[in-house]
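I have placed the structure first, in the form of structure tokens, so that the comments after it can refer back to it.
A protein chain is absent from this complex, but the other protein chains hold their places.
Labels run A, B and C following the written order; every chain starts at residue 1.
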Amino acid sequence: MTVQARDTRAVAAAEPILTLHQVQKRFLVRKRGIRVETVAADQVSFTVRRGEVFGLVGESGSGKTTLANLVMGLEAPDGGEISFCGRVIASPGRRPPFPYGDIQMVFQDPRSSLNPRMRVHQILTEPLRAVSPERRAQFGSEAALVELLGQVGLRPESLHRFPHEFSGGQRQRIAIARALVTRPKLVLLDEPTSALDVSVQAQVIQLLQSLQAEFGLTYVFISHNMGVVRYFCDRVGVLYRGRLVEVADTDTLFSAPSHEYTRRLLDAVPTWSHAGAERLVEEAPNGGV
Amino acid sequence: MLVFVLFGVTLCTFFMSHVIPGDPAQMMAGPHASADTIRSIRRQLGLDRPLWVQYGTYLWGLLHGDLGVSIRTQQPVIHDLAAFFPATLELVLYAFLLAIVTGIPLGVLAAVKRNTVWDYAARVVSLGGVSVPVFWSGLVLILLFYARLGWLPASGRLDPSLPPPPTITGLYTVDSALTGYWADFFNSLWHLVLPAVTLSYVQLSIIVRQVRSSMLEVLGKEFILTGRANGLGRGFLIVRYALRNALVPTITVIGLSIGSLLGGAVVTETVFDWPGMGNYVVQSIASLDFPAIMGFTVVIGAAYVLINLVVDLLHYALDPQIRR
Amino acid sequence: MTESVLQVEELTLSFRTAAGLIRVLRGVSFDIRAGELVGLVGESGSGKSVTAQAVARLLPEETTVVESGRILFAGRDVCTMTEAEMREIRGRRIGYVFQEPMTALNPAMTVGDQLMHVIRHHHGCSRREARQRVQRALEEVLIHQPDLVARQYPFELSGGMRQRIVIALAMSANPALLIADEPTTALDVTVQAEILKLILRLARQHGTAVLFITHDLGVVSQICERMVVLYAGEVVERGPVREILRHPNHPYTRALLRAVPDVARRGEPLQAIPGELPDLRHLPPGCVFAPRCVHRMERCDTRPPLRGSGDTAVACWWSGQEVPNR
Partner (left out) sequence: MSTPIVARSARYGGGRMLWKQLTANRFTALAVACVVAIVLLALLAPWLAPDSPTSVHLSQRLSPPSARHWFGTDEVGRDLFSRILYGARISVGVGLGSVLLAALAGTLLGAFSGYWGRWADQGIMRLMDILLSFPSIVLAMALAAALGPNLLNAALAIAIVKLPVYVRLARAEALSISRQLFVKAARTFGLGSGWIVTRHIIPNLLPPIVVQITLDLGDTILLIATLGFLGLGAQPPTPEWGAMISVGWKYLLDQWWYPTLTGAAIFITVMSFNLLGDGVRDLLDPRRHEEGGRTS
């Protein structure tokens, strides 16, 4: 299989920030008492360039979560290596030092990703415990935290509240602020809007866009929502059963998908604007309204 | 599992009784015994040998069905327990059946008629059962049905005037029915009423609470709603859908609650002067007869493990997720 | 014009909670004609699932209060029927498909047995005949090895397969109305497309009307003919899907269409709807969408009625007037 990066945009010239090289990860799963090996990441290679939004799409079981865990250093790969800003951060066997604070993650469900027993202040300062004292002092002061809260659209008094006092959208803002408190270079967004209502979803996407410019961030955006991916990402990688079957810049992927699975995936997505609308109705045997 | 557990518990009790309180020989001999008496007891119990040798000897005996010799009766503990076992089995069996037969329907009723008089009644009854000391409920029953009303006997398995039936199983009700000793049959049933009711009340309450709560949980599940949406009848849904699923957790709890049944038997037998293992162990406790206490503990532990093995088998039968 | 299978008229419904009555539906009205597919669209708290369950009267009786309005199914009010009458209708005349195929099936019974019970209940037929019907029902939902699947337990099947079984159960009595309550939300996109096609095909074949509950505008556009947009327990707009998607009349519908990125569209800027979803306990006195509405005016502090002609209706004071384009 040839995986081609057909990128024509400005970021093409930018330096790579995250590189996965033939990353391999297997799991042993018990199925009816028999041990079965599943390959969650099979020779996955791609490069994320500084300043871009790189989308990773795939359905359940495609290995999205495993890739996120590997990049975040929560699991070690069985093969290949992952490098960040030119340094290897994950390889099989020995564990290289991980650049805590430089890579952060925003999770899918803010109801679950914020500890209900902690106040926002504690939640925000937690990531700073693993970074250098200078950085901690610089970004951990009350004034810095209040400023950060303002940047994600929350009021200063939020600092002393508990997560359950906020709505779903506001909680995701807290989670985003927490990811930014160490001023990371790369942020992994794991379906950050899928647990939110559609009318709130757009607020969060716009916020992420403005923060990207403000903080000079690079995003890896994991999603199954093709509409959001098309809107938000510069380049997209398609995962299918642990393999990266296609990488292309967004417009190319959506207008001329090269892999068969990508085509199937795009066909399945319901769309309502112009061309796609009412396709199923017209396909129906007795047709017509 | 059984071997593992027995090994573990003998280890626990053995070392506790030998290490922590000091000298068991001193305790057995009493505070005023002479040094000579204590020394002879030590030798008799093998206490002068190293601890691990003592434990090895005990385990070796256990493997051969030897639980040591009772200090009080001077008989092998295994013989004593074997003699008292049928009486305990009979009592526990009747109490168990009574608890199952009344507990499950009552629990279902309480769940189905939630927040009605039925539910409140079932909850009050079961709250009483988990709160009442067995020795006290037995006492109140004796006071009422024996002392005041004179309806029921309060002690023993049989009137002293009646000859016991020939031993086949050791259960008087079964043996007498098999051999046609009908006077014995009715008399022994008569004697069983108070102790069995006393003992079963506790387990009945546990079963009612469990059945009620797991029925409520299952009745709130979506597949019950699917059944309703598909027009299935209420009775069918309660029995075939809800109860069937509620039984899975219930059986676990019933298995565990047999523990309280076995424990309750100790107290019940004391209160009703029932000649079973519990009565035996309480008397052994009074005279600090360690081999007897440990023997009893080991036997009950083994029985409990076996019962829970049966529970696992029932689970296997009831829960397709385990079966496949 | 065909006759209505279902008419919901001015339905106002509350839940009894520890914190008092919470009104979850306020004057909801719409209808479904025989064989028609109608989408009920809304976000969380909009009351779309409550409406669906109220129609089949599956809401817990103790905590549900129907304050006013009627739900007419085949001309009879569901709210006043006895439970016995209701049982005749559920399953037989109204089929129901739930969101979570994981929990919608009895975990301790094989799929075949569950279908068998329901089929025998509906048709009162012999075991042998029922077995054949089970086979046919499974084939109808495009299960290729009906014998094998019938002997399996729900946990042994994939989400898509389970949802097919739930659909087979719901369609087993050939109902006049199928209520599908977010049937594809828990599924992957490729599986979702298959299930949607299946529902559509079955509805066409049997002339079954479908009430399709979803939060996904794309799904509605693909299989429904008309749609009802709910917001905070009120119908804000209803009409033919094609018209609403092309010319949404209510500011909420319009904002929603601009706030959701669609695969077929790129370049148009997203416009987020400001604010949060309303708290049902503290609704504004007037239009429920007013606090988030960019076209808000003084009049919006009183509640706008649902007005319109024919199939189309909008609950907005601006309707019929030229809305300032923003």
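General remarks:
Just so we're on the same page, a contact is a pair of C-beta atoms (placed from the backbone, for glycine too) under 8 Å apart; a residue touches a chain by one contact, two chains touch by 3 or more.
Given the structure is predicted, the values throughout are model-derived calculations rather than measurements.
Looking at the complete complex, one finds that the omitted chain is in touch with A, B. Residue A:Asn115 is the one among A:Gln22, A:Asn115, A:Ser210 or A:Ser255 that touches the chain missing from this view.
Looking at B:Ile100, B:Ala121 or B:Val253, the residue that reaches the missing chain in the full complex is B:Val253. Across B:Leu59, B:Ile100, B:Val193 or B:Ile285, the residue that sits in touch with the chain not pictured is B:Ile285. By the touch criterion stated above, the residues of subunit B touching the omitted chain are 4-5, 8-9, 12-13, 16-17, 20-21, 27, 126-128, 130-136, 139-140, 142-143, 147, 202, 205-206, 209-210, 212-214, 216-217, 253, 256-264, 266-267, 270, 281-282, 285-286, 288, 290, 293-294, 296-297, 300-301, 304-305, 308. Within the complete assembly, residues 72-74, 98, 100-101, 103-105, 107-109, 111-118, 126-127, 129-130, 162-164, 178 of subunit A touch the chain that is not shown.
Definition applied: only the chains that are shown with their structure count from here on.
Using the contact threshold fixed earlier, the set of chains in contact with both subunit B and subunit C is empty. Between the Cα centres of subunit A and subunit B there is a gap of 57 Å. Rounded to a whole number, the gap between the C-alpha centres of subunit A and subunit C is 32 angstrom.
Shown for subunit B are the residues that touch two or more other chains, namely 324. Shared interface positions of subunit A, defined as residues touching 2 or more other chains, are absent. Against subunit B, in their complex, subunit C makes its touches with residues 56, 58, 62, 87-92, 94-96, 98, 100, 103-110, 117-118, 121-122, 153, 155-156, 166, 169-170, 172-173. Considering their complex, residues 59-60, 167, 169-170, 197-203, 205-206, 224, 226-228, 230-232, 250-251, 254, 264-281, 283-286, 289 of subunit A touch subunit C. Considering their complex, residues 115, 221-223, 225-233, 236, 240-241, 244-245, 248, 318-321, 324 of subunit B touch subunit C.
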